[in-house]
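Some notes on the structure that comes next.
Moving on to subunit A:
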Amino acid sequence: MLDLNEFMHIGIHHYIALSLILFAVGMMGVMIRTNVLIILMSIELMLNAVNLSFVTFSHYNKNFDGQIIVFFVMTIAAAEAAVGLALVVLIFKHVKTLNVRFFEKLRG
Partner candidate 1 sequence: MVPLIAIMVITVLATLFGAALLFFVSKVGPKVKISEIKSLSYECGLVGEEKKSTKVSVKFYLVAILFILFDIEIIFLYPWAIIYNDMLTTNAVFIFSEMMVFMAVLLFGLFYVWRSGALRWD
Partner candidate 2 sequence: MGQDGFETTINLIKLLLIFLAMIQAVPVLVWVERRGSAFIQDRFGPNRVGPLGLMQLLADAVKFIFKEEFSPNKSVRAIYYMAPVAALVPAALALGALPLSTPIHVAPFEWLGRSWGPYTFEMQSFDIPVGIVYVLAASSLGVYGLLLAGWGSSNKYSLMGALRASAQMMSYELSLGLSVVGTILVFGSLDFHTIIKAQEGFMHFHLFGSEIQIFLPNWGIFYQPLAAIIFVVAVFAESNRLPFDLPEAEGELVAGFHTEYGGFKLLLFFMGEYGHMIVASGLFSIFYLGGYGLPWVDTITVTEFFSGIFSHSTTASIVTSIFYLVLFLIKIALFIWLFMWVRWSLPRFKYDRLMDLGWKTLMPLALFNIILTASIMFLAHFIHWGV
């Protein structure tokens, strides 16, 4: 059985485990849901999990490179959300549904 003091002392494994579970929840969201908006939100969750592990490594290795990369990951995530949602609005105007199944109707 896990001895209790391993949970008492917060080390690197706890933060990485947290970011891992957050990533898994985001991945499940993308897999299971059919609403485009929820899929985009789950992608944001996955990117946040990656940010979390970057900051953990930068904290425990005591250098700033991890935090700089978090900066750039945030920019990419925001740009992706911006363009993604612009597309969602256009798709909704055309197809009137947010269900991801609309891809099946695209032909050619």
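Keep in mind how these were chosen: all candidates are chains of the complex that A comes from, given by their letters.
Things worth noting here:
To be clear about the criterion, a residue touches a chain if its C-beta (ideal position, glycine included) is under 8 Å from a C-beta of that chain, and two chains touch if they have at least 3 such contacts; residues count from 1.
Computed from a predicted structure; not experimentally measured.
Of 1 or 2, just one candidate touches subunit A in this complex, namely 1. Residue ranges of subunit A in contact with candidate 1, taken from their complex: 71, 74-75, 78-79, 81-82, 85-86, 89, 93.
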